[in-house]
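With one protein chain withheld, the remaining protein chains of the complex are depicted in position.
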Amino acid sequence: MRKFKEFIIEKLILFCGLASILFVVLIFLFLLKEGLAVLKTVSPFGFLSGKSWYPISDPPQLGILPLILGSLMVTAGAALISIPIGVACAVYIAEVAPAKTKEILKAGIELLAAIPSVVLGFIGMVTLVPLIKNLFHLPTGLTALSGSIMLAFMAMPTIVSIAEDALYSVPKSYKEGAFALGATHWETIWRVMLPAASSGILAAVMLGIGRVIGETMAVMMITGNAAVIPNSILVPVRTLTATIAAEMGEAVVGSEHFFALFAVGIVLFIISFFINVTADLFLHKRQS
Amino acid sequence: MKRPHRTQKIAFLFLFLATLLIIVPVGLIVVVIIWKGLPAINWQFLSDIPRQGMRAGGIFPAIIGTIYLVTGAIVFALPIGLLSAIYLSEYSNDNLLTRLIKLSIVNLAGVPSVVYGLFGLALFVVFFKFGASILSGSLTLGIMILPIIITASREALESVPYSFREVSLSLGASKWQTIRHIVLPNAIPGILTGTILGLGRAAGETAPILFTVAAFYLPQLPKSIFDQAMALPYHLYVISTQVPNVDEKIRYGTAFVLLTLVLFMNLVAIIIRYKFRKKKKW
Partner (left out) sequence: MVKFEIHDLNIWFGSVHAVKEVNVEIQSNEILSIIGPSNSGKTTFLRTLNRLNDLNTSYKMTGAVELERENICGIDIEILRRKVGMVFALPLPLPLSVFDNVAYGLRMQGERRKKRLEEKVEEVLQRAYLWEEVKDRLSESAFKLSGGQQQRLCIARTLAVEPDVVLFDEPCSGLDPISTAKVEEAMLKLKQKYTIVLVTNNVKQAARVGDRTAFFLNGELIETNGTDKIFTAPDDKRTNDYIIGKFG
């Protein structure tokens, strides 16, 4: 009797083990199911490179280039800010900070990571957006720049904690060897530890960027939602994520708009898939 | 040889400033929300329904909705996630299948939250015909937090020393008996930590619930899992962007409640992790 019960339990365990694969496949399949239908209205090339996004006009114009560029611009801006600061902070925490401060700092970073994106969007809306507006004398503070700054904050905990892990796992012998040769602490960090941890740091950066690309609420609240190709960072933009979130409420189930939004979802899924797989490869390269 | 030391001083200064650049704004954000949100918090705010088009009254339905959703998410994610972690820790070998599973978990963790929303819409709301409901929302959130539960549980299970398993088996116990009586009980703190972190994440997410459950305004509480519900993150979004002229106090108050809820759960998880690391019996 016991053996039979255990047999059932172990089959259940195996099934659950496979569950993750099942869910990834399911997500992809259902995105495809609804999203590929958009190809009835527009070609893939037209979809990806079309410059006009007017999904509710008649006939609907379904080019997502403005959205891609919007995402790209906000992400690039966020990366420019968060990578140097994030890596620097990781170095500080891993190598320079005294032990007690280290724990406080790590807690602070975890705190930042835990703040819901809608809360950060809200704060960004009421503090950052008016600031940008006044600083640059713009008609509105809802711009790509505001989005970049806010998103940089959201990427930094990821970058800091993974980069810090990478630095922490550099073998102590590397450090000790450098010191024994007379190098200063900074020289050791710059010439020995950072290169040794480079694949881990690269993974950290990729995962941080992945987080930024996938971010929805904060961008929706502070980048302005204008689905046109931006000509500078001081204008409103629309990202891929914000488009889905903002417009799905109005799209009728089964309409071309509906399918188009799912198609945008496919694009996002594929992008995040590649980033995650590559980052994971880098992390594993380091571990072996 | 003064130059390298001078370079070091400057370099370390920059590193310190970079760190401040992250930590100080975080502190400021929390402080601002407490400072401006706390005045709004009173029993009426927490127990009343929104009134006057959400410009007055309270946020009670949103709090309840969030509680329902988070509970539903955990009911779904914990069993599946735990069994999945047990598979990876106790039964899997170093083969392609295991590599695929781990890759899938990494992927699930990286999928944008709005894509989860789309998935939930397509699978639960439309295909299974659950409609926009607590059921759809909970299931969607549950799949989203699955990687968190699996990863934390797996680490907890793998930290139980291998020798215990050998001893148990050498006494004639079966593999499952070993897991159930020796491995699992000693992994509970880690599993608990992961669960609470998952709860915190589920409570704060907006995009997955946008199309699967969230109701703009629902004064009466949901009566079944097939009803829609309000939720704190969505409510904050709505009163910040969709409803004009909402009193600043109410917005900050809502942000305060949501932030407190999420940070409290994270704090509890960290405390559990810390206390049990110290108390380890072996």
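The chains carry the letters A and B, assigned in the order they are written, with residues numbered from 1 in each.
Here is the rule we go by: a contact is a pair of C-beta atoms (placed from the backbone, for glycine too) under 8 Å apart; a residue touches a chain by one contact, two chains touch by 3 or more.
Predicted model, so just to flag it, every value in this text is computed and none were measured.
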- Contact list for the unshown chain, restricted to visible chains: B
- Identified contact with the non-displayed chain, of B:L100, B:I182, B:L221 or B:V243: B:I182
- Given B:Q52, B:S170, B:S224 or B:N245, the correct residue touching the omitted chain is B:S170
- Message: On subunit B, where is the contact patch with the chain that was removed from view?
- Response: 93-94, 163-164, 166-174, 177, 181-182, 186, 281-282
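Here is the rule we use: only the chains that are shown with their structure count from here on.
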- Task: Would you mind writing out the residues of subunit A in touch with subunit B in their complex?
- Result: 2-3, 6, 9-10, 12-14, 16-21, 23-24, 26-27, 30-31, 33-34, 84-86, 88-89, 91-93, 96-97, 105, 107-112, 114-123, 125-127, 153, 156, 160, 183-187, 190, 207, 210, 213-217, 220-221, 241, 244-245, 248-249, 253, 261-262, 265, 268-269, 272-273, 275-277, 280
- What residues of subunit B sit close enough to touch subunit A in their complex? 4-5, 7-8, 11-12, 14-16, 18-19, 21-23, 25-27, 29-30, 32-33, 79-80, 83-84, 86-88, 90-92, 100-101, 103-119, 121-123, 126-127, 143, 146-147, 150, 174-177, 200, 203-207, 210-211, 233-234, 236-237, 240-241, 248, 251, 255, 258-259, 262-263, 266, 270
